[in-house]
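Complex shown without one protein chain; remaining protein chains in place.
Up next is chain A:
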Amino acid sequence: MSEFINVFSYFLDFRYVFYVLIGAVAGLFVGAIPGLSVTMATALLVSITYLWSTTDAMATIMGVYVVGVFSGAISSILINIPGAPSSVVTALDGYPLARQGEAYKALKYATVYSFVGSMFGLIVLWVIARPITSLALKFTPMDYFLLAFFGLTTVGSLTTNNFSKGLISAMIGLFVSTIGIDSVMGTPRLTFGIYDLQAGINTVPALIGLFGLSEVLVNISDGNLEAEVSKLTKTVVKMKDILKHLIYSLYYSIIGTFVGALPGAGGPVASFLAYNTAKKIIKNPSKPFGDGAVEGIVASESSNNACIGGALIPMLTLAVPGDAVTAIILSVFYVHGLRPGPMFLKQSPEMFQAIIAAGLIACVFLLLLGLLIAPKIGKIITVPKRILLPIVTVLCVVGSFAGNNRMFDVILMFVFGIVGYFMRKRGYSVAPMTLAIVLGGMMDSNFRRAISLASSESNFISALFGRPITIVLIMLIIVTLFSNIPAVRNIISKDKNNTLN
């Protein structure tokens, strides 16, 4: 009960609400403008909020996160260019609906069901974080290593069409994470005599480069610098009609929260799964799916926003981020001296409450901004990229410099921007690399700790792999790896075809 009161006391703290509002407004524009992503904005915010108090930083970042994930739908509906990867599915029905003169209706559905999804995910986070924490306390160093490895294998399989490319991206990230002074023995490794590398690769410039500068370069090289907006006329859409889909939306939210909680999976996967489910369970949609069915928008938006709460579950309880944004939020925690993991809820309950409160306040702003402001920002989201891209580049430079006040970080950002550009152009997702850079240090130290502990036991193998949690994690990794081997994939798809025939 006291926790409930503590969370809602933040609603009366105007300073806190104001910080969430700043983030929410920023998220609305960042998410809606194609070329700017929530991940990029969060990475930039990390550097800006270095000097802020942790709660203020968290309030702003949660505002950006919650509203930014929703506002990707605005550009999906109005210009058929998803503002965020998780809104790709929204465009399938949102844009056709807008072309039929019902853009306002599509936006209203997207707003209401993004709100429902976000609230659902955050409530689930609030309720089940403690039980998961008590389970996490039983984790050994080997389990942490395997859990992070499982995260990398899932993100590798879900974010690219080619599994080996996904895993290669993760391996490059792990390689990058090993550069610098070794945390266990204190010896420099892979620094090649460069003094500035001894402190390791700072995650903030790496992330800004991978998500910010590389996106700028992709836009420049592809030459897609303009967009066309659908006409938006205000129409009456009854709330009663909108809320007819509430039960289904809760079902999609469950899918979203679950997928979000899987390390590495995120909004795009959740919305595709929910959309496919909607196609199966809804026999008579308002319009055929793909031609402007509001049921498609409900499925996509409920699920991708529910991912937010889901992705925060492993991040807060196990220190394993659920997606790229939570990987960056994890680095905010480290920057501010906090240690997420099994002890986090015991040691910093006020921080957990602040995150939940910021998420819930951001949901309220999502509803308000989505209903009142979103229909009016059609003109702003089509700010020509020839104006936007130079500004984003300057923000990338400022953001990477701000953390440690050294030009070396700007150079790192630039290098990662180039690397990220080539990875994207060659079909390598940067998400596994991001996750690996953040998790690499933890994986390295836990792996060596596990080996050291097991070597003092009489039976090395059973000490290392003999526990039930460890066995489950190993099984999960083996299944993920084998199910993605091309030959095995072919057999599975042949079997499916035979069954269908």
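The rule is simple: contacts are C-beta pairs under 8 Å (C-beta built on N, C-alpha and C of every residue); 3 or more make two chains touch, one makes a residue touch a chain; residues count from 1.
Note that in this section contacts and distances are computed from a predicted model.
A chain of the complex is left out here; the name its UniProt entry carries, from "FAD:protein FMN transferase", "Divalent metal cation (Fe/Co/Zn/Cd) transporter", "Xanthine dehydrogenase family protein molybdopterin-binding subunit" or "Thiolase family protein", is "Divalent metal cation (Fe/Co/Zn/Cd) transporter".
The chain that is not drawn here is touched, among residues A:53, A:134, A:198 or A:221, by A:221. Within the set A:282, A:338 or A:411, the residue that contacts the chain not displayed is A:411.
Within the set A:32, A:107 or A:167, the residue that contacts the chain not displayed is A:167.
Within the set A:24, A:61, A:369 or A:402, the residue that contacts the chain not displayed is A:402. One chain is missing from the display, and on chain A it is touched by residues 47-48, 50-51, 162, 164-165, 167-168, 171, 174-175, 178, 182, 184-185, 187, 189-190, 213, 216-217, 220-223, 225, 385-387, 389-391, 393-395, 397-398, 401-402, 405, 407, 410-411, 414, 417-418, 425-427, 443-444, 447-448, 451-452, 455, 486.
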